[in-house]
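Pasting a structure here, questions to come.
For this view, one protein chain was removed and the others were kept in their places.
Letters are used for the chains, namely A, B and C, taken in the order the chains are written, and counting of residues starts over at 1 for each.
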């Protein structure tokens, strides 16, 4: 098998003409698409409707091109969109397609597979059930990708549900939070702990509800978790390297110790055979297929001993601040702004830092 | 003479205790202070009152410690504060003090001097009168600093007036703009062109009103211009290297071609004898006394060919986006977040880019 | 003929199930829909994608229910959505349908008709061509509605194009503004002047480009103009009272002198036979089918002599402020929050004020 990873411009969440053109030109076989990840124009918070808009736009396109019903496409293809292209970031989406390949691969190649949990309600978010179901879905996707060692998993994207205030008001008691934005944090946190458990990054006994938003040493260095009104279960995409996969692509990752951890970006680049000195040359930047970054504003209120103001700000949400900053830090090294940078990194990479993963064409 | 440059934490615009402590400990002689530049907590736009708040706090402190009247201090010491510490940036202020020095300097040292234009009204902003008065003030400050060649000027900070809507409504016709935020842009633009003219960066004939916000090739690579409700004329601070000045400090600068121009940061560092590979070592970062960055969201809507969204955003002002991004780009190279990063770089550095200047202790 | 006006909840721009249910229940004949006006969740500014999202959602629904192609529906049915449900406002959309009616009407009834201008480019916005084409479209729609006297026109909704920065960067010189948000203002202004000219509210000679955003005495008291990325010409909806129309509905309107002009709301209510003392009784509020409000933050910076801060705010756009305020003023009188309140009232109603129009079931 061979995994293709193709990145498209997104001028507007309603404009998926770049993918339409690629399909019409035969460069993408829509029936082979297994996942789509993207960065949209909205605020990345509860009232970000650009994620749902892009989902609707893509489903419409794919239904027209494949003849499949939208419901079937939605059940088959995880679409994980994160709002927020602050600062230099550029809206885009990344299509993952899997092809049969008759050649026997001579070395491990990029492997991609997906799985979905059963539906999750507001009462599941941040709870043990979400942790357990996410872990099971990661294991299922690893099995599908034929990845046997957790060391070969370099990135796990999870998108879970969010709920608007009106839905929460009608929900049963016992929600982890009755604040829509805060409940998104619980959703991300439990999802990340589920990934950590599936990959053995933490012992199963410690991957429990009690750690959620409390013990940030319980974490995954490859999990990137989002939440949005537009999904109703945890959608899981596992990306790694595996022997049965061919093709020129590779993935590598590195945890980021803090928001200024440029060394981590260089480390991930090295993993795919690239070097920035201090910025990737344009030719090398063209080899980048997808870059994923997760991070958060340090809860200590400090970065390298200096106070930051992101957590006190009532005008700009902390996630928007940190996406702008991390996006620029990574873009400065890569010379590329179409980066999937996502805030809300609870239990995803070191506390106060995050993680970076790079998919590139091998040199 | 010897110029001292000392940076202080600013936990709150009303908390200048760090400077108070330094004065009380004898580390700063308040009578020797010639200028203060700082980065405050506000939005950096019209309704940013943190600049005025810090001004009031500092005047109160300095009046108490020097016995001078606040009005006299205000007339003597330019205080240039720029709001907006988006992303990783950290609020701080930088005190410039000038001391007599009996030793004859053996090589050029850091030189600082100031000047102020006559009062400017709303009708002056963006107009020839502002350009001309600013140019004259720059020349006056250069003369005071005993800097004879424009090549020895590495940074010129200008702070000009802004006006709230109520003031504009009562102003005469013929304002460059009746929008308070847009008028701030005119103020910055004419100020920058004034600097460019004084330094010979553009021929005097081209440094005229017609170029304001129209011809961005008319620019200065060392001007950093801000505007705020709290000042009523153009306050000018010229910083460079000059033979009559002693001390361990040096300044260097570089224009930034775009928001990802990391090479410019390395170039400015090299000018003060520092190297980042890819990030300044902690010991070297400790040598940094002040870092100034100006930049803007590219009017083309593109950074290296990719669309950015900063100029379409109705929720976060473009200046807040670009400060977050540029601040992170420079912080990633320096390992330091107390950077004076300012948006609104009209005619300041290359269009779509900006400039960076570094004051550091020489190695 | 008989015009039906039905209002639907909009829980999410992707959720038009309320209309789907009404169609399926036979309460709405989708083939009879002539226009849809709605208030969506976004910021109402350039980067508001909820308008396009709702358009896509409705086109998808109507195409599925009518069998018509989406392009045909889009050409036939003006869909005018305004983002921004600040404060108490509630997202909703209003469907206008026109039915044949065999009974000869005994008195004038609610009349609705639409027209569209040819496509408009960025260079047309704020210009004479937009004024002229809009005026022609209003006349065309009046003719279709069989409204002969301008006095019988009580509301004209216009939606014109907006352009993101990337589109403007590539446009020819001579744009009224190269700022996307400001260009939206030019679009609204020229559209309003076009309406004023068609209705004889101003002499044709004064309805020219020179007045745009300059002479606010050139205005229409029934025009409500918006702009958005999702349309490419001026879509015009004319609503009034005409002899050939039957049914229980009526419309009335009143100009608002300022943001606190509660008397105007009472005046418009009186026009449809309703009275609030001081608030409409619940039973009377249930008679409301659609309420349209346009207004703006007073350019003087004053409301009844007191300073307001809306035009100085860098965190919340003035349109969001005024929508929150006007929406609450009108909701307080009506006891109803599903109001179409729109900012950006250049040349629409008195300067610093705006207008209100009410469609209700006659008592």
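We take it that contacts are C-beta pairs under 8 Å (C-beta built on N, C-alpha and C of every residue); 3 or more make two chains touch, one makes a residue touch a chain.
Keep in mind that what you see is a predicted model, and the values were worked out from it rather than measured.
Undergrad: Among the chains you can see, which ones touch the chain that has been omitted?
TA: A, B, C
Undergrad: Just to verify: which one of A:27, A:99, A:148 or A:299 makes contact with the chain not shown?
TA: A:299
Undergrad: Taking the full complex into account, find the residue in C:91, C:109 or C:194 that is in contact with the omitted chain.
TA: Answer from the full complex: C:91 touches the omitted chain.
Undergrad: Where does subunit C touch the missing chain, residue by residue?
TA: Missing-chain contacts on subunit C: residues 9, 11, 41, 43, 85-91, 259-260, 262-263, 266, 276-279, 303-304, 306-310, 315-316, 320-322, 324-329, 331-333, 335-338.
Undergrad: By the contact definition given up top, give the residues of subunit A that touch the hidden chain.
TA: Residues 43-48, 164-166, 168-169, 178-181, 299-302, 307, 309, 311-315, 317 of subunit A touch the chain absent from view.
Undergrad: On subunit B, what residues meet the omitted chain?
TA: Against the left-out chain, subunit B lists 11-14, 41-42, 47, 49-50, 52-53, 56-57, 60, 164, 166, 229-230, 315.
Here is the rule we use: only the chains that are shown with their structure count from here on.
Undergrad: When the mean CA coordinate of each chain is compared with the mean CA coordinate of the whole protein, which chain is closest?
TA: Chain closest to the assembly's C-alpha mean: A.
Undergrad: Give, as an integer number of Å, the spacing between the C-alpha centres of subunit C and subunit A.
TA: Here subunit A and subunit C have centroids separated by 40 Å.
Undergrad: How many Å are there between the centre of subunit B and the centre of subunit C, using C-alpha atoms for each centre?
TA: 45
Undergrad: Out of subunit A, which residues touch more than one other chain, so two or more?
TA: 11, 41, 315
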